[in-house]
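Complex shown without one protein chain; remaining protein chains in place.
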Amino acid sequence: METLYVIAAILGLTLISFAMGRQRAVARSEGQPRALHSLPNYHGHFVALWCAVPALILLVIWVPLEPMLAMSAALDYFQAHIADPAHMESVRQSKLALLLSLEPNATTIDLSALRADQYNLLQTEIRNMAAGTASTGHAAFMQEVADYYQGYRDTSFLLMVAACVAVAGAGAGVAWRWIAPEMRARNRVEQAVTAFMILCSTVAILTTLGIVLSLLFEAIRFFAQIPLTEFLFGLHWSPQTAIRADQVGSTGSFGAVPLFAGTLLISFIAMCVAVPIGLLSAIYMAEYAHSKVRAVVKPLLEILAGIPTVVYGFFAALTVAPFFRDVGESIGLDVSSESALAAGMVMGIMIIPFVSSLSDDVITAVPQSMREGSYGLGATKSETVRRVILPAALPGIVGGILLAVSRAIGETMIVVMAAGLGSNLTANPLEAVTTVTVQIVTLLVGDQEFDSPKTLAAFALGLVLFIMTLCLNIIALHVVRKYREQYD
Amino acid sequence: MTESTAPTDPRSPSGPSSGSTASAKEKMQASLARRYAAEKRFQAYGIGAIILALAMLVTLFVTIIGSGYTAFVQYTVRLDVTLYPQDIDPQGTRDPEVLARADYQGAINDAMYSLFPDASGRSARRDVRALVSPGANFVIRDMVLDDPTLVGQRISVYVPLATEFDQILKGNIDPAVTMRTIREASTGIPWSLPPGERLISENQGRYLQQLVRQGEVEGSFNRWFFTNGDSRQPELAGIWGAAVGSFFTLLVTLALSFPIGVAAAVYLEEFAPKNRWTDVIEVNINNLAAVPSIVFGLLGLAVFLQFFGMPRSAPVVGGLVLTLMTLPTIIIASRAALKSVPPSIREAALGVGASKLQTIFHHVLPLAMPGMLTGTIIGMAQALGETAPLLMIGMVAFVVDIPATPMDPSTVLPVQIFLWSDSPERGFTERTSAAIMCLLGFLILMNAAAVLLRKRFERKW
């Protein structure tokens, strides 16, 4: 929160330096605006940039670094003074003794000997006490450490404010002195803006890099505990490992084949719904429908694409799944209330507009001359569509369907709400199956410990998901682009 | 309608043998009926597909509206509550803090007992008390905080009924079912209560009927649904907390993704040289647009929460994740908008000596802006409906308080829907549907704005 005030202060200084830079440019032009290389405003922007950018860079480095430094100083303080018997006694009396599993007769605490979670706990305790939000029952000595921590941070904050203001002022001052009629302020400002734009255009690359690195990093940690072959080819999935090491329980097994099978089953059902309906309606819209009909029906179908997936999930769980169960009951079939059929069908509904709009693009891209050639031979419309247009449009349609498959595989909310949680290796659409995305959500929602294979498994699944969809996307985009080029 | 005409012109077949021509003609005519039938069938498939898709759309809307419209009404009971100063504010300071912490439940209970004088005994009294929602306490507290002079007075106030009775009056629960299960339970017959329904006693059923007969119960607009945060009690749960969370999240998303997206699009479209590096960026952006949203959630979890140590459940982190997710959409739309500005405009500006950046900022961007804004609104609509990545960064917490800043723990509308949909109570089902209606309302507004913008500023060059 306080950082916001610092930012506000820097921005205030920036405004002032803008005005001063502009004013100096006007003054130095001596009443002859044409003598200036750049408009006075550019001189203002130039000084303002020199004021704000270095100061903000400093701030961005300082803000995340400062709590870390403060914490390490506080821990040093803790280590240096804990050997004092009075301090030791006060810690022993507090709940901290239990948390750090302190021996009753210990005379000191060696921080480097603590387990990672205890170390984190200690840090959290210091932080909470410094913020005044800690619960009761803490040691007086800990309060001392917390005060030290807070004092360090307060000083550091004042230092930061001073440093930022100094840097801002110095930057602005230097730039201000550079102002001269012949200075190319506009070019420099434009260089800065261009640099900013280049930076922005790399965000997309950084995002991909971030995805790949974070998934890989966590997945590699997972595969250090669970062999890759077991994960990829194992037939049994039950990730419920013990929360704590000393707890007795199943060790968990991480064979992901049932998840892959479940994902494919549900995606297959979805495509069985989406492809015929989407493709046929696209053909009808492109080749038969009156333009007035198209003007009404097309936006209506696009509504389906705009509905959030959580709504589909609710629809599946509330209406479709019970409906299938009841129908199944009435004809003597045992349909699970979380059947793959219900989830897949609703997912198919969601994907219909996706398939239909992609197919529509592809079909309308087929040159009119091909249709005319066919009509000229006396072919009916449907014959033209089936014998001429569809074969010509096939690569594009296949590309569109691949994109739709990738969509289905990555879809999360519908399956989280309507598909099962338990792994089940089956091809029966009436039974409950679970999917990759469902497992990622179940493993990561709620309290987590970042080192357990259970949490890391989610990242391994995420990596598989990412690679699968990436391959589909690259192939599909390539096919579609090749198709477009053919008729351009 | 159809372009297919059998060649009936006698001059056209000039084949060598007129006999075979005649048979070809016959064959053709014989097949015509079949071909036209196939044509009709094919058309019917198309119409059928469209009708099927639209039927699903209608079913979805009917289901949601049908199960949700009742949430906009809340049944309340009129109580005459006497606010004794000695219970509420014994010191007589009328300090808002004291009034806020005071217990009004006693006064409400007394008012309830007075409605049913014949209900004596602990279980009967408990049944009576359970008729009103625990939220009645807050209703009266808020009234007193608004007007402290009410302390010491007898006020007539409508307080919400507990959810079971609310649902019975709305016709969503059949009271006979729950009461029958009680009878079955008492007679030892195996019984099962529909999931999510609480037992109501026969006494309570009678009390409710009595209240309705006396005209003390009234269904009115459910303002709590729009002003409250989440709650474990369906009748107290509202969407305001989630709506504010969504607002903060979208605000962060918009503030980041619009400038970054536009700047990136301008660079790629106007400045970037055509080389391998820009090809990589281009392919990368197209692929990123098709990456499953949950993967962005994993990225947010690993990078923002784990690596940078940002707070869980905060809209600011949600906004960051959604920024990365919507950025490709905005960049792609913005590039298309920039492409549609004719080069002659750029030449004109360059010709009078504008620099490249001046050309872009003074002429090209303003002309491309409607297209960019349309793309941004569509991206924001996607972000508003997005759930999965936010689950990953802990925005699924049960949050009662309305978030005051983007740093406070919060949830968002779609996640609120997800949370409520998990609760089996009929009162929550109703609210889930109502929240969906609100969410869809926002989305329709946003998309309508995008369409209007496109129509209004569409320019033919």
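Worth pointing out:
Labels for the chains are A and B, by order of writing; each one numbers its residues from 1.
One rule holds for everything that comes next: a contact is a pair of C-beta atoms (placed from the backbone, for glycine too) under 8 Å apart; a residue touches a chain by one contact, two chains touch by 3 or more.
Quick note on the criterion: contacts and distances are computed from a predicted model.
Chain not shown in the complex: UniProt lists it as "Phosphate ABC transporter ATP-binding protein", one of "Phosphate ABC transporter ATP-binding protein", "Multicomponent Na+:H+ antiporter subunit G", "ATPase" or "Formylmethanofuran dehydrogenase subunit B". Contact with the chain that does not appear here is found for just one residue of A:N187, A:S337 or A:T442, A:N187. Considering the full assembly, B:L367 is the residue among B:V73, B:L367 or B:V451 that touches the omitted chain.
Residue-wise, the contact with the chain that is not shown comes from B:L350, picked out of B:L350, B:M369 or B:A449.
For subunit A, the residues touching the absent chain in the complete assembly are 33-34, 36-40, 184, 186-187. Residues of subunit B in touch with the missing chain: 273-274, 342, 344-356, 358, 362-363, 367, 459.
Here is the rule we use: only the chains that are shown with their structure count from here on.
Subunit A and subunit B have centres, each the mean of its CA atoms, that are 20 Å apart. Every residue of subunit A that touches subunit B in the complex is listed here, in rising order: 1, 64, 186-187, 190, 193-194, 196-198, 200-205, 207-208, 210-211, 214-215, 217-218, 276-281, 283-285, 288, 297, 300-301, 303-304, 306-315, 317-319, 349, 352, 356, 375, 378-383, 385-386, 403, 406-407, 409-413, 416-417, 437, 440-441, 444-445, 450, 458-459, 462, 465-466, 469-470, 473-474, 477. Listing the residues of subunit B that touch subunit A in their complex gives 2-7, 35-36, 38-39, 41-43, 45-50, 52-54, 56-57, 59-60, 63-64, 67, 259-261, 263-264, 266-268, 271-272, 280-281, 283-288, 290-296, 298-299, 301-303, 306-309, 324, 327-328, 331, 355-357, 381, 384-388, 391-392, 396, 407, 414-415, 417-418, 421, 429, 432-433, 436, 439-440, 443, 447.
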